[in-house]
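All protein chains of the complex are present and in place, except for one that has been dropped.
This part shows chain A:
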Amino acid sequence: MRANFIFSEVWIGLRRNLTMTIAVIVTVAVGMALLGVGMMINSQVSKLTGYWTDKVEVSVYLCVKNSSFAACKSKSGVTQEEKANLKQTIEALPEVERVEFESQAEAYKKWQQQENNQTLLAVTKVEDMPESFRIKLKDPDKAAAVTSSLKGQPGVANVINERDLLDSVFGFMDKLRYMALGIAALMLIAATLLIGNTVRLSAYNRRRETGIMRLVGASNIYIQLPFVMEGLIAGLIGGVLSGVILIIVKVAIFESIQTYMAAPLGWDTVAGVITGTMAIGVLICVLASFVTLRRYLRV
């Protein structure tokens, strides 16, 4: 097998169909990048899910003075007796792992750190913050029973399962992921067809050469290899471009939203995603070339 001969044939083929080659490279790059973004969102979501599932709590907010919650019947706020009763009730529930009390001062401190609206910070007093019980569950999936049994208890303003808040965020990310994967699938189909077409053109352009090769007894591999290599090189360049796009996405998007995401996406994950998408891109290109050759290059 003469490597330089094959490579000169490949180079001629790629140059002759330059526009088609560029189309293949761009399609592969975009398709693979979308696939990679889908995979990155996927691993981000699973990381976050793992991180938050450990942390989610059911918060039982207690009535403050002059509470606007309908559940708070008396305008004087929760009494010490109601608090003690609630603590007992909560601790008696079988789903509860542990429970902590958060005072108004603690709540105010936490809120101050998170809030950056100056007017709001100026007018809000410590007494406006609700006291609360923070319940850690043994199994985060069993929150519904706890929520329903605590709602309506005297002194309880509201019960919030933090998991519900997370689920809406995760739901949004899920949609993003499926969208990216769906578009990636379409791009992959387009890439496959484009590669097929490129190889067909290439085979037609070089029918004279391949005819002679057949005649003088060149083996099938020798005749087909330049065409398959064309697909492979186009796929490889597209894969490298998609890798660049994925690095940009990681730096520009994932890094900037990391402020809100407690579990950052590591570079090792990104490297894995890039390797995976490149392998898929090259594989698809090679398979598409090979299948088209079977049809258009009789050997």
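Note that a contact is a pair of C-beta atoms (placed from the backbone, for glycine too) under 8 Å apart; a residue touches a chain by one contact, two chains touch by 3 or more; residues count from 1.
Going forward, contacts and distances are computed from a predicted model.
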Looking only at the UniProt record of the hidden chain, which name from "Cell division ATP-binding protein FtsE", "ABC transporter permease", "DsbE family thiol:disulfide interchange protein" or "NADH-quinone oxidoreductase subunit K" is the right one? "Cell division ATP-binding protein FtsE"
Would you indicate which residue among A:26, A:71 or A:218 is in contact with the undisplayed chain? A:218
Touch rule applied to chain A and the missing chain gives residues 1-2, 5, 208-209, 211-220, 222-223, 299
